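As you look at this complex, bear in mind that one protein chain is not there, while each of the others sits in place.
Naming follows writing order (A and B), and every chain is counted from residue 1.
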Amino acid sequence: MKELSELEFPETVRYTEDHEWAAVDGETVRIGVSDYAQDQLGDIVYVEMPEVGDIFEKGDEFGTLESVKAVSEIYMPVGGEVVAVNEALIDTPEMINQDPYGAWIVEIRPNDAGEYEELMSAEDYLDMLRG
Amino acid sequence: MNGTVGASGLILNEPLLWEKGRKGRRGMSMVESGVPPAPIDAGLCDEGPDFPDLSEIDVIRHYTRLSQWNFGIDSGMYPLGSCTMKYNPKINERMAATPEIACAHPMLDDASSQGVLRIMFELQQFLAVITGMDAVSLQPSAGAQGELAGMLIFAAWFRSRGEKRTKILIPDTAHGTNPASAALCGFTPVPLKSGDDGRLAVETVAALMDGETAGIMLTNPNTLGIFESNIRAIAEAVHARGGLVYGDGANMNAIMGIADPRKCGVDVLHLNLHKTFSTPHGGGGPGAGPVCVVQALEQFLPAPRVIRDDSGYRLADGGPSSIGRLHAFHGNFSVLVRAWSYIRSMGPEDLKKASQLAVLNANYVKERLKGTLHLPYDQPSLHECVFSDQFQHDHGIRTLDMAKRLIDYGYHPPTVYFPLVVPGAIMIEPTETECRDDLDQFVEAFKAVVQEAADTPDLLLQAPVRAKLRRLDETRAARHPCLCG
Partner (left out) sequence: MRYLPHTPEEIAEMLAVVGKGSLDELFTSIPADCRFAGSIPVPEALTEWQLNDLMREISGSMTIEPQHSVLVGAGRYQHHIPEIVRSLAGRSEFLTSYTPYQPEMAQGTLQGIFEYQTLTARLLGLDVANASLYDGASALAEALLMGLRVVKKSRRVAISRAVHPHYREVVASYLRPTGYEIIELPFGPDGRTDLSPLAGVDGLAAVALQSPNFFGAMEDLEQAATAIHASGALLVAGFTEPMAFGLYKNPGRCGADIACGEGQSLGLPVSFGGAALGMFACREEFVRNMPGRLVGETVDLEGRRGYVLTLSTREQHIRREKATSNICSNQGLCAMTAAIFMASLGGGGLRQTARCNYDLSEYLKNGLIAAGAVPVFSGPTFNEFALRFAGDFTPVRERLKGKGIVAGIELGKYYPDYTGCWLFCVTEKATKTILDTVISEVRG
């Protein structure tokens, strides 16, 4: 596992306490997991994703990431309806290890834009990780 | 590595079954029916499966070579903590293979089956007196199914009393099967933290035990090898709120004739015959997980069980309260015969002595390795001891690396990364069937590995080098599963 200084936390996305990130892209929000999360989990071998049309509240579990010997649930940073899932992750889950901010998991249409604003900035998230 | 048991011999390569053979070969005698072929509806038929055709010697060489890639207790020391890899006596195999026993058909009447019923009846009684419990069902096929039986009994007990309980307390030192078995029966596991001394505190249990909680599942001695000395008070706290106490008897091998689960306050207990009672693990099974209960819960046991009356031994169906069957017949019967044979061979004194020597061996290894390896819970312990890799972190060496290097020295590694309460756990259970010389040799090998971790860590990172294969790529196996050839 890497030191925090070796990990990347871009300021273009917002973060949750459970290590998801969210990025606004026009009308929709893309969601993935942070560099810290992928590093903790190690080689990701499988991503369990919801279906397009599924509706979640903020904080709901919407899928899981699996490494060889661990399973980690992933939670919605903001509530909304799933409009797309990243099908490429089915065959190449390692994309999350290689490019955690490029490898989005789901794209949703948010219910409430205010929920995004409540998420942590890169600086706040890093402070949280430093404890 | 001079003087260690690990050495490389000539290991032969062998392809997959279907990569050899030739159509038309046979590995077994074929029977001619001696009657005319009967007509059959061709529309229902098929050409049969695509199996390879092999000769008898093809099959013999194939499996002989495969077996030589395996390590068993008969090969050497197998100190897997929590798994109890003790010697599996050969006479037990002969007992289970007795022709009249091996051909006994389970759909025939009791009068035809007196011998096999007698073995089951006696084993029920032996297990009852060893655990102090009142009644036993031999039906569960493995420890996890024994646990499931226990949880089904919990559910049935509360149903019979018109109570709805939805939660169950499970300590952080529990086997992973505990929460899974409880969840199958509709109980949500509530995790309990053990104390700094590796034991569960009465207050922790009492604070969470309420009228919606069915009770507690605990392993005693626990997976740190430590006896839960507060168990009676814990059981009283659970009983006081109308709950039941489930004892995971996986570690019964530490306390036969020494501690009495019944007196500890346990209501339901399962045993792993493949651990305590010397039946072989067979590379993953078959096991046997009999479930033992106090009298108040007897009516809920899986059925049928064997009883004895004037007419001899017979199978008795369960009453309306029984949780029903868990197996098409009587569980892994041939495993039951082996456990019966073991108990008859050991007798009362040597059963107790087996527990005493298992504990002596584990304490001896603990004493001799402490200082070499980090001992997170320095407490009186019983049949197993748990170290960690903390001292090796500075060299960039983890538990897995030491485990793999032990293979080169000719030992099966201990259990690693379990229990979860110890990060980087190394859990050693030598069992009573290892002699002092072999324990000393194992300790020296482990010390040599630890020395290498400091001096030449690359040897550990590259290990094993003497096994048939080097480390295997588990990530690749999981990312792109190839489960069928």
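One rule holds for everything that comes next: a residue touches a chain if its C-beta (ideal position, glycine included) is under 8 Å from a C-beta of that chain, and two chains touch if they have at least 3 such contacts.
Computed from a predicted model, the values in this text were never measured in an experiment.
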Residue touching the undisplayed chain, where the options are B:Gly319, B:Pro380 or B:Gly396: B:Pro380
Positions on chain A contacted by the hidden chain, ascending: 46, 48, 66-71
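The rule is simple: only the chains that are shown with their structure count from here on.
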Centroid spacing, where centroids are CA-atom means, of chain A and chain B in whole angstrom: 39
Residues on chain A engaged by chain B in the complex (per definition of touch): 43, 45-46, 66-68, 93-94
Contacting residues of chain B [partner chain A, same complex]: 474-475, 478-479
